[in-house]
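I have placed the structure first, in the form of structure tokens, so that the comments after it can refer back to it.
All protein chains but one are shown at their positions in the complex.
Letters A and B mark the chains in the order given here, with residues in each chain numbered from 1 onward.
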Amino acid sequence: MSLWEYANPVKFLGLSERVMPWLWGFAAACLGVGLIWGFFFTPDDFRQGSTVKIIYLHVPAAFMAIQAWFMMLVVSLIWIIRRHHVSALAAKAAAPVGVVMTLIALVTGAIWGQPMWGTWWAWDPRLTSFLILFLFYLGYIALWEAIEDPDTAADLTSILCLVGTVFAVLSRYAVNFWNQGLHQGASLSLDKEENVADVFYIPLLVCMAGFVLLFLALVFYRTGTEIRVRRTRALIAREGRGAAAQVEGA
Amino acid sequence: MRALFLRDLVLALRAGGGFGLGLAFFLIVVVLVPFSVGPSSELLGRIAPGVLWLGALLACLLSLDRLLAVDWEDGALDLLATSPLPLEGVIAVKAAAHWVTTGLPLVLAAPVLGVLLNLAPQGYGVLVLSLALGTPALSMIGAFGAALTVGIKRGGLLMSLLVLPLYVPTLIFGAEAARRAAEGQDPATPLLFLAGITAGVLACMPFAAGAVLRVNLR
Partner (left out) sequence: MIPDLGKYADAVLSAYAVSIALLVGIVALSLWRGRRVRAQMVEAEKRAGRNG
């Protein structure tokens, strides 16, 4: 019994059928509890007023935007090294979810920044790196869409993902060097001193869990969809060949 | 290897695409800038390093889709793949030829265009130096992008989308060095970063580009 067993599409689909109801359920529960708790039952911050409630969307989305890319990097590596189709399809499935997370982080950030910093957008390092990450996601998806042969597409996109990761990290530091920011430091870190206060912290953790679970559920579901697309395509191709053979036979 | 380099150079020269087009594009971008932001020489002088860098970057991008596409269409790339020269070498040589036909003229033309944009006198040396350090990386990254999209019809637009985000670090450090020098500050730190990125790109990117090209030729 090893993890690689689930590289078999049938096994993977079986696993995801069993796991997905739980994932969807817990994701909905965590998001529901976390967002309602955060929205209705937390106090306003004494400086930021009620805008602090945006944190329950902004921080988890930003976190997931980065984690989604990281997950794509890992499954791309698995595809390059072990050539399991499921992992390549999982990378394809995760990218649009990552885009949505990046978009949420950018939009909520802009809406939050307007009253707090007096501007929708500033060329702050964190904001800028997210915009660059967004561009990387777009390029990655566009490459998937542009190539017809699925294996070629999987190979090219996974190499793009590796190279993109290097350059995304480089850009992160380059941008840091280039401009000083308005954005505060990490809101969540192991260093207790820097953390947000406990009242905000616990609902925030619940929301983070909700976003993680929602991401997993979506990736499982979308990977399943991609596997079925593959299978349908193979069936239709075989059908075409069968029809051709019949014609020749007659 | 040398033969391939010379062949690419000669082809680029004969077709007139490399030298002429890239330079003309660079010139036009620089000429259009004052029309769009106004003729104030103080403002132009302030944005000159950035504009020159951006213009050079776009001019570099412009000629990239011809880098591999021609050889792909007439089958020369398949021949090169079967030759003893590894594909990593092929792509590195092609990037070098692209740099000589596009990057180098841009580097040499930049100070002339700097005059048009009223660049501060102390900025010229570092501007040329930063472009000379940065454009090889632009060519090599571009070769990677060209290798990624070589099999796609009308892949030019897609290639821009893929390549431009990869240009960000080079652009930031290059333009920062040129800007600092023009404002009389010390440009050493960004220049070192820029040189580091270029060295890293030149060392690693041929392998990524070669792998991509091998996939596309499969």
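Please note the rule applied: contacts are C-beta pairs under 8 Å (C-beta built on N, C-alpha and C of every residue); 3 or more make two chains touch, one makes a residue touch a chain.
Remember, it's a predicted structure, so these values are computed and weren't measured experimentally.
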Displayed partners of the chain not shown (whole complex): A
Residue touching the undisplayed chain, where the options are A:Ala65, A:Ile104, A:Val163 or A:Val212: A:Ile104
On chain A, residues whose C-beta touches the chain left out of the figure: 35, 39-40, 44, 49-51, 53-54, 57-58, 61, 96-97, 100, 103-104, 107-108, 111-112, 114-115, 214, 218, 221-222, 224-225, 228-229, 231-232, 235-236, 238-239, 242
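Convention: only the chains that are shown with their structure count from here on.
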Mean-CA-position distance for chain B and chain A (Å): 32
Chain B partner contacts - residues on chain A that touch it in the complex: 132, 135-136, 138-139, 142-143, 146-147, 152, 155-156, 159-160, 162-164, 167-168, 170-171, 174-175, 177-178
Chain A partner contacts - residues on chain B that touch it in the complex: 144, 148-149, 151-152, 155, 158, 161-162, 164-166, 168-169, 172-173, 176, 189-190, 193, 197, 205, 208, 211-212, 215-216, 218
